[in-house]
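What you see is the complex with one protein chain gone and the rest in place.
Chain nomenclature is as follows: A, B and C, assigned in order of appearance, with residue numbering initiated at 1 for each chain independently.
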Amino acid sequence: MTDAFPPELAVVRWFNTPSPLTLATLCGRVVVLHAFQMLCPGGVSHALPQAERLHRMFGGAGVAVVGLHTVFEHHAAMTPVALEAFIHEYRLTFPIGVDEPGADGPLPVTMARYGMRGTPTTLVVDRSGRVRQHHFGQMDDLALGYAVGALLAEAARPAGPAAADEADAGCGETGCAIPPR
Amino acid sequence: MTDAFPPELAVVRWFNTPSPLTLATLCGRVVVLHAFQMLCPGGVSHALPQAERLHRMFGGAGVAVVGLHTVFEHHAAMTPVALEAFIHEYRLTFPIGVDEPGADGPLPVTMARYGMRGTPTTLVVDRSGRVRQHHFGQMDDLALGYAVGALLAEAARPAGPAAADEADAGCGETGCAIPPR
Amino acid sequence: MTDAFPPELAVVRWFNTPSPLTLATLCGRVVVLHAFQMLCPGGVSHALPQAERLHRMFGGAGVAVVGLHTVFEHHAAMTPVALEAFIHEYRLTFPIGVDEPGADGPLPVTMARYGMRGTPTTLVVDRSGRVRQHHFGQMDDLALGYAVGALLAEAARPAGPAAADEADAGCGETGCAIPPR
Partner (left out) sequence: MTDAFPPELAVVRWFNTPSPLTLATLCGRVVVLHAFQMLCPGGVSHALPQAERLHRMFGGAGVAVVGLHTVFEHHAAMTPVALEAFIHEYRLTFPIGVDEPGADGPLPVTMARYGMRGTPTTLVVDRSGRVRQHHFGQMDDLALGYAVGALLAEAARPAGPAAADEADAGCGETGCAIPPR
């Protein structure tokens, strides 16, 4: 990434937050962004319970856990109404946004901007607003806890060229293909 | 239960079967009926994977595993279209029917006929068509395997007064209240 | 197996039972025999908790769950004294016997008599005293429950030539090699 700052979220509806969230207003905090689909088994069994535990353990002044419902298939099934019921039944308490539907294709806007390869995807953003982890699939609890702990211990840095570890993100400027199902 | 035979299924749509199923046509086989809602966490994490394993291990001439989507809340979220996507994503392969919506209330027809208390509910029907287990909540694998094995080893019996173990069903003629949420 | 009856247990010490057990005195009941080693991870994490649950759910007049400590390696580590501490710490309550050490080799006597291939091994013996399941490795809860339920529903039969399903046991007259480690 040549731009040190990640693209902003495009969200059409929020749950579990009194006001919309933006990465800009979360600057200064470590942000863990969980992109998921409510009917994607890997997210339901692993990534969302992980996000909820992370939120309960570390959510607060220093760490923000944010969900993003990035529907790229079965759009008729995973509507905001269905998501609302899902959030209620699964007792999720962290803020969750609905990614804006794409204008000309199945991919929603934020998912496309970040070049996500599918769901679940976990992004970890440092206190200066840089994406430091971009992980597709289940992320180990030890690894996620480690990333959050390390980034929270860092001082916020002014924006600049991407650091070396950003090259590990695995997702380039041109975006990545969503895996065929 | 004073009637030895259980009420028939009322299903408006079937998945994973070329033709509709009835308990009458399944007579002679042990039937395991899994009532669930696609957004009920206990069913998703435990009862449905259990039903799928049971189907793969024992489904065949002697044992029929049947799912029943008994939606009694969040009707706008758990539509047949959403269920179809759910079945696809969770790779469920046993026959699943959509319980007929109730005429004057949130409870679907089959769920009301059987007096089910909620989801997940597992019914085990013997080869003569009698309900021998009526279990609300997660059912232990050892206990379910035991029930299926014992009933399959029994010879089919002609209909008659309910046997003693049917009294354990815990759900009477007049139906049971769905637990308040 | 041409002999319909399994060889008798050779046990040098019993835990959790006031008097020694023999298959002969258990005749009329379904017997589930769990052969294990206390330092074999698969037995500790899966087979022994399964045996304990089976004992608590079905142990009684009709079903007997019996453990057998079949030490074929690390003999200096897995002594009866160590086993006693293990049984205490893991809160095992079903009867457990120590297989008799072999006279000329690492394999204990009962393990050799049955031609077991390693640990954990689960044997299921019907009410007439015939071995109907001989399973090396983890056994699925549904499958074990099914076997117990089916055999308990059978009437005890007089001894005779082995039934067809005994041929599935996978372990012949000449015994099976313990897998190289």
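Couple of notes before you dig in:
Keep in mind that, in the parts below, contacts are C-beta pairs under 8 Å (C-beta built on N, C-alpha and C of every residue); 3 or more make two chains touch, one makes a residue touch a chain.
Quantities reported herein were computed from a predicted structural model and do not represent experimental measurements.
Contacts of the undrawn chain with the visible chains, over the full complex, involve A, C. Of the residues in subunit A, those that touch the hidden partner chain are 50, 53-54, 57-58, 140-154.
Where subunit C meets the omitted chain, the residues involved are 39-41, 44-45, 73-74, 76-79, 81-82, 84-86, 88-90.
Going forward, only the chains that are shown with their structure count from here on.
Subunit B and subunit C touch with mostly matching residues; of the residue numbers seen at this interface, over half occur in both copies. Subunit B and subunit C have Cα centroids lying 35 Å from one another. We define each chain's centre as the mean of its Cα atoms; on that basis subunit A and subunit C are separated by 50 Å.
In subunit B, there is no position where the chain touches two or more neighbouring chains simultaneously.
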